[in-house]
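Below: one structure in structure tokens.
In this view, the complex is presented without one of its protein chains, the others remaining in place.
And then subunit A:
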Amino acid sequence: MGALINGPLPRLLLARAGQAVLVAVMVGVLTFVLVRALPGDMAYRIAAGRYGFDWVSTAAAEAVRQDLGLDQPAPLALLAWLWDLLRLDLGQSLVTGQTVAEEVGHQFGHSLLLAASAAGLSLLIGPPLGALAGLRPGGVLDRGLLLVAVLMRSVPPFTVGVVLILLLSVQARLLPAAGSGSLAHTILPMLTLALCLAAVSARVSRDAVAGVTASAFYTFGRTKGLGGGLVFWRHGLRNAGVPVLTYFGVQFVGLVEGMVVIETLFAWPGIGHALVHAVVARDVPMIQGAALAMGLFVVAMNTVIDVVCALLDPRGGPS
């Protein structure tokens, strides 16, 4: 650890901080340009988001245009946003009128909670099973797990979710079918995501462990007289851990951003859902805020994974 602090760690953190700033600016400018480049009149889109399809009309669109000053030149609007960003002010949603910070905080928080608990649970399911399978490649567990993993991966998460609701909520009446706000509400969406994640992480762990156990140093560990458990603990776990952890980071980031379907199925207030709605309604500050939160989150996750991987494998990566 000491070597890490005196060595690559400060440089890594500094680089990541610079990356974060770059991501913030890029995300802001890109979303701004993309939204402006989309076809269709923004005022109409925002009016549809604000008033709903029953009330969207030319009169409503004109009211929106006046209210938001949409006629101001695009470069000015972009500069205004960047200036607000410097002051850490993300502005207000054009649709709901709430502050973006508040909305993103609420929805990103819920996504993060769900993603973290699902990823945590998947770590308890996938890698241990995968490691057991990897210790005996071609064994019953290995082949059985391959079958289950392929099955789970080929069924869309939405279907897995529906099946779990039917089993555990409609039939067994153990858990609420949808909603948020209590531990019980978290279990079903968490389980759905965790099972889908574990299906893949089990395979990755299995391959990593099988690779390590087939390596020369592992065989040497065995020949020098270490028992099966001890050799795995000393020489297997840490070596197999690096790819598993790296993959876990990728999965986790993808999870936060990609669980719109699960959020919608379980009526869970999440950032994916918010971002999709914001894009449809051309709610520029919300898109920028949500994209910013996600961008910074990717940087933060990468940093954490890098640090942990560096701790696990202090030899340093390829220079």
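One rule holds in what follows: a residue touches a chain if its C-beta (ideal position, glycine included) is under 8 Å from a C-beta of that chain, and two chains touch if they have at least 3 such contacts; residues count from 1.
The rule we apply is simple: contacts and distances are computed from a predicted model.
Not shown: a single chain whose UniProt protein name, out of "Peptide/nickel transport system substrate-binding protein", "NADH-quinone oxidoreductase subunit I", "Na+/H+ antiporter subunit E" or "Probable succinyl-CoA:3-ketoacid coenzyme A transferase subunit B", is "Peptide/nickel transport system substrate-binding protein". Only one of A:G18, A:G181 or A:G254 touches the absent chain when the whole complex is considered: A:G181.
Of the candidate positions A:L13, A:L30 or A:A59, contact with the hidden chain is made by A:A59. Here one chain is not drawn; of A:V21, A:L124 or A:V150, the residue touching it is A:L124.
Against the chain not displayed here, subunit A makes contact via residues 40-41, 44-45, 47-61, 63, 95-98, 103, 106, 124-125, 129, 148, 162-163, 165-181, 184, 191, 195, 198, 264-269, 274, 277, 280.
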